[in-house]
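Every protein chain except one is present and positioned as in the full complex.
By letter and in written order, the chains are A and B; residue numbering begins at 1 in each of them.
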Amino acid sequence: MNHPILMATLLLAPFVGFLINGLRYKRHSANLAGVIATTAVVISFISAILLVVDLVGLPPETRVISVKFFEWISVASLKINAGFVLDPVSAIMILVITGVGSLIHLFSIGYMHHDAGAAKYFAYLNLFLFNMLILVLGDSLPVMFVGWEGVGLCSYLLIGFWFTDDQKAAAGMKAFVTNRVGDAAFLLGMFILFLSFGTLTFSEINQLAPTDPTLAWMNPVTLGTLFLFIGATGKSAQIPLYVWLPDAMAGPTPVSALIHAATMVTAGVYMIVRLNPLFLAAPNTMMIIAIIGALTVLLGATIGMTQWDIKKVLAYSTVSQLGYMFLACGVGAFGAAMFHLMTHAFFKALMFLGSGSVIHAMHEEQDIRKMGGLKKYLPITHWTFFFGWVAIIGLPPFAGFFSKDEILAFAFFSPLGHEALWAVGALGATLTAFYMTRLMALTFWGKSRVPKDTHPHESPPTMSIPLIVLGVLSIVGGWIGIPHVIGAILPGHPENFLEHWLHHSIKPIPGLTPFDVTTEWVLMGVSVTLAICSAFVAYHMYVQAPQKPEKVAKAIGPVYKVIYNKYFVDEAYFAGIINPLVKASKGLWYYIDVNFIDKTTYVISDVVRGGGSLVRSLQNGNIQVYAMYISLGLVATLLFLLVR
Amino acid sequence: MLSTDLFTQIGLGHYLVLSALLFCCGMAGVLLRRNAIVLLMSIELMLNAVNVSFVAFSRYLGQQEGQIMVFFVMTIAAAEAAVGLALAVSIFKRFREVNIRYFEHLKG
Partner (left out) sequence: MTPDVFLFWFLALTTVLAALGVIISANPIYSVLSLVMTMVGVAAIFVTLGAYFLAGVQLIVYAGAVLVLFVMVLMLFDLKHEIHAFTRGPVTGAIKIAAVGLLGGMIVGAIALSANSLMKTENNGIQTVIEGDSTKALGKLLFSQYLFGFEALGVLLLVVAVGAVALARAKGGTHAQH
């Protein structure tokens, strides 16, 4: 079929859904709104599949479908089209977005059926998908930025969806403001790139990107990529701008699954992959990305180990997993980053939806201390969650194993990587296994700590079907990227399909030598063994000997306290940045605005008004006074004539 | 010499001065009186003052046109008096007084 029409359908179907639900949100019942929204996304998903099928049909060298709808901005040398481009990278993204998006919409029908504002919720969700598709398909940075801001807006609207609760409204605000910081950097990066390259289109920037890496810091390439990366830290919740993501859990759980796990937060990773030749030309930036990613892995994982809120654990887990993706980008393994992005979208969306199902069953209870033993009440949720769990802790042959292992291998072997990065990654994997096992144990296994008046029940089919589909994807999702060492011993020698698929979109790392097979096996074995051991320790601590965790916490007292309080980052931000800013703004308001600008304008208006009232007294309607003016004028005229 | 001339030789200047004095009286009335009807009378006075000078000029310049003008002025003065009095009647009906300040309320 015609590509522009398919592309338009892909983009506009969610938008139409948004309009239908958004304009009539008071009249649509929850179910009707849900069906409309889900249909819109499914239509989008079908067009995405058709487009990708067409894309597969093209020869690998020219595997790009680009559509230009109209000229958007044309100022001097700046020419920006409302153009969209589908290449192997964005193909993965649109399939994940619309596919996972459809499942989450379906799940939302069950999850939101009792909510009065369901139609509004679905409208926002559709608008989000529309913007996300613009973000991933846009053929230039400004078009991407439109989507980038749009998803930020929808994220804000959906986090603060239950805005009557002040805390939730504040969480939305926090997400929005934090993202603004990143967006400002994104804009600066865009300006720098435009200054040095004179274009903002991805393909042109990638062509113009210097082939020789520059080590200078004040180089436009280094600075531009650095600013873009800061933008990415805002959207993708990396140090130092990750603080909004845990608070974003205030939104409805399917939103957390869609926006804050599967799609929007990966936008930063996607942007870096999109511009990979440019980033490869700036090794300094790459180093910073890798270090930040590695630190975020550790930070998220450690905090995740101490949280009691089921969604907060998953949120910190997301921060940590996003750290892996940035680590991959930083060492040049863009393909691995995309791979992990995809598998993470599957298993993390699954786990968020699973937690949603649990929360739904527990009547809005999110504290895992009040759960336990839910396995027998929620069999489907438990088993799907179980597959998510094995995927995320990296047990072969589930999805997370392949992607995480590829990242770790690259961190070790890549000329941009370092053994320390691998060590941090492996440590992160160990911690991940620990906190995810802890979550599984406290929620589903062990003795029930459910309050007596709560009666957990399995969710309706609209909620369990997405869980099952995502569970299956969490099992098989990794098989498209089987590493060569494993492929070589498997029957039929399956190839690394993903690597082939992305081959022409991603620039190879300069100076990369083939991996040493023995070392790779060893590394793989070490990380898997560590993960399994740590999972067993966690199982032991939380199921077999429930009193132990408290002892451990006491033993490492201060450290535990610091981690439990999230390293006091929020407090530090308040003390160091927000409070001084608020004080300075208040000072500006009081001394500059009220006492200077306002007063000045008042004086001006008083003068004008006083002058007006003076003149007005001349025109008082008294006819005789008018006559007096006439006679005075007459006197003056005569005087003039006589004197002359 | 001039002093006796001024009183014994009546010329154009005398009539003009008389006209000016009458005019000033009328203007003072227009400016100072409250009663709208007295105001109208003062206006008549001013018009008459002008008439005097017209006739005087007509006489001393020997031209009939001045008298024609007086004729017109009189007619218009009569018309103006009629309209003015009608307005005064209206004002009186409303306020039971014909103070000139009530004309401030006329709008539109």
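One rule holds in what follows: contacts are C-beta pairs under 8 Å (C-beta built on N, C-alpha and C of every residue); 3 or more make two chains touch, one makes a residue touch a chain.
Just so it is clear, the model here is predicted, and its values are computed rather than measured.
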Chain not shown, touching residues in chain A: 624-625, 628, 631-632, 634-635, 638-639, 641-642
Touching residues (missing chain, whole complex) on chain B: 7-18, 20-29, 31-35, 37-38, 40-42, 44-45, 48, 51-52, 55-56, 58-62, 64-65, 67-68, 70-72, 74-79, 81-83, 85-95, 98, 100-101, 105-106
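The criterion applied here is as follows: only the chains that are shown with their structure count from here on.
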Touching residues on chain A, where the partner in the complex is chain B: 621-624, 627-628, 631
List of chain B residues in touch with chain A within their complex: 27, 30-32, 100-101, 103-104
